[in-house]
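In what follows, a single structure is set out as structure tokens and then discussed.
Every protein chain of the complex appears in place save one, which is left out.
We just call them A and B in the order they show up, numbering each chain from 1.
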Amino acid sequence: MCDCGNNKNQDILVPHVGIITDITQETPDVKTFRVNAPGGGKLFEHMPGQCAMVCVPGVGEGMFSITSSPTNKEYMEFSIKRCGLLTEYLHGLSVGDEITVRGPYGNHFPVETELKGKNLLFIAGGIGLAPLRSVINYCIDNRQDYGTIDILYGSRSADDLVKLKEIKEKWMNTEGVNVYLTIDREQEGWDGHVGFVPAYLKEIDFSTDKIGLICGPPIMIKFVLQGMKELGFTDDQVYTTLELRMKCGVGKCGRCNIGSKYVCKDGPVFRFDQIEEMPDEY
Amino acid sequence: MYSIAKENLNSLYAAIAGSYDLFMPIKTAGQTNYGFWKEGAEGDIDTLKTIRSGKDAFFPQVEQLYTVNREIVPADVAAGDDAEKAADTPVRTKLKVTPGKLVDQDFVIFGMRACDVRAIEVMDNVFLTDPVDSYYKSRREHGIVVALACHEPEESCFCTVFGVDPADPSKAKADVATWMIDGKLYWKALTEKGEALTAKVADLFEQEDADAKVEEEKSYIEGIAKQLPNAELSLEGWGAGKTDEKFKSEVWDKVYKGCLGCGTCTFVCPTCQCYDIKDYTTKDGIQRYRCWDSCMYSDFTLMAGGQNRQTQLQRFRQRFMHKLVYYPTNNDGMFMCVGCGRCVEKCPQSLNIVKVIKAFAENK
Partner (left out) sequence: MQELINRLKELIADGTVVRAIGWKKGDMPYNPEPAYFEKPEDFDNFVYDGFCGANLSKMMIEAAKLEGKTAVCLKPCDTYSFNQLIREHRVNRENTYIIGVGCRGKLDIEKARKEGIKGIKSIAGVDIEGDGDVTFDTIYGEKKMAYKDLMLDRCHVCKGKDHVIFDEVIGESKDTADADRFEEVIKIEKMTPEERFAFFKSELSKCIRCNACRNVCPACSCRKCVFDNTKFDSQQKANVDSFEEKMFHIIRAFHVAGRCTDCGECSRVCPEGIPLHLFNRKFIKDIDTFYGEFQAGKDPEAQSPLTDFTFDDLEPKDAVGRGDK
């Protein structure tokens, strides 16, 4: 979609045009957008955990994690929560509208290295499931490369559980995958577990022969990490993703650094022992 | 060595401007800043420091990244054969992205001081590392740097502390080195690009054996540099890997209080390169551009959920940690400050990097 005559320029800051081919209302304030190239196919390839800058020209641009797994060959998905100017506008778009996307940015979960062959424990809260879903589906689609997969996912209410259909139909029915769902408060029609994620974590009392991957609101991450340490997990066993305001996405505009590391380029995936080394800015 | 009398410099500028865009210090309304030379402009290489630095040449304050043209089409056209999908909303948005033009013609940056040339090296490490910024790269490739020695360094200068030599531009990564001595400009090409430029204007020059004269000038400048008040400034305790030591220090609380958070230091600094990306909606499309930003601004890291640098102390600390610790950590110990002294001269509240370094040294 770039028409630049003699001056061919597909700089990393220049995006591709993407077309929205499907929109699913997950929860009252979360929609999943399926994006393809206008001529068909995916815009670009990525690895689980990577993000992309989604832009509505004239309104704004934001960094969102790509929630679909790279094993999905047909399309790319973003699960976006409505909470600001840009996301509000995105939620008002329809199938067939075009947006711009640039990426993939950031590092990714080490699915081909450190995580291979291991038992995995995913802990997510609310919209925090979005980046982890990319990893979970990758692991499920390459099932033989990974050990047991435990997924602990909690949200404010049953209506705020993202991708509940996929969880019930695909994840719960895959061998070696255990799903633990919880909601914050009692709700009519919900007969599952009720309680905050950190509390549920202690209840289940996971064994420490796993690698942990956490994503959710900062306060949840804090308490979950505490809980995991009490269970006996060490800092180098747990991964998370950090989020800061980003503009360029490639470690040049100077905005998203914590100490000497840029979250957009050296992250957003960090292991907790790496986070311990960073200055106390976040 | 080539030389040209000061009175004839205007013809030199005109000759260069005939073949290239000439970007040099120009006096406008009493102040000297870099600008494009035109017939009638007052080129000024006497003023030691331009207010804005030479980084404008490669990293302009505003840079067009791309333009997006929006077209609203009827949904049945957009959806193709999928009439069912078209039923919901009557129109769809179609986008067309046109990348910004890259610089594709050579241009000359004239009269760049050694500190500014070093600053370009510093910025190269940011913009030319993977992923390469093509806007910066095209300017860099087409820019021909003519460096100028500093005949009379000022008291705010402390470039020698960072290993920059104000006396010998040939040591810097420039294409041509020049010295202004006794009313004559001496010219020495250093690279192929420099030779090509020299060839275009050679007929304006005289040739003379000026090696001895230049050596004398170099010694004179080096002598002055040693007398500058901050020549002996110690960088001990700063550099790669010093994050833990410096981040939690109580000294920050003592030095930041006067800071207005205005951004002057960032904009006059030759190495500050933080930028913002914004949209400008016009009737001809939406221009996406990038512009200088400052980590000193209160909204620099602002997020919907509350930002992570809420106090001026944190922002103040961020800027200086970036210059003296984070950048060296990521770039083999190279400092991001080049000792030009612009922040010393221009801060409205008289804060500057020298005061920060000295405050830490005193509070060991």
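Convention: contacts are C-beta pairs under 8 Å (C-beta built on N, C-alpha and C of every residue); 3 or more make two chains touch, one makes a residue touch a chain.
What you see is a predicted model; the values in this text were computed from it and never measured.
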item: Touch criterion as defined above, residue of B:65, B:108, B:228 or B:321 at the omitted chain; value: B:228
item: Candidates B:252, B:267 or B:320 - the one touching the absent chain; value: B:267
item: In chain B, positions touching the absent partner; value: 28-31, 33, 48, 51-52, 61-62, 152-156, 224, 227-230, 257-258, 260-264, 266-268, 276, 278, 280-281, 287, 289, 291-293, 297-299, 344, 346-352, 354-355, 358
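Here is the rule we go by: only the chains that are shown with their structure count from here on.
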item: Where chain A and chain B are represented by their mean Cα positions, the distance between them in whole Å; value: 37
item: Chain B partner contacts - residues on chain A that touch it in the complex; value: 1-4, 7, 9-17, 57-61, 83-84, 93-100, 243-245, 247-248, 250, 252-257, 259-260, 279-282
item: Footprint of chain A on chain B - complex, ascending; value: 65-66, 68, 70, 75, 78-79, 85-86, 88-89, 92-102, 104, 126-127, 131-135, 243-244, 247-248, 273-277, 279, 281, 286, 288, 290, 293, 295, 300-304, 307-309, 314, 318, 321-322, 325-327, 329-330
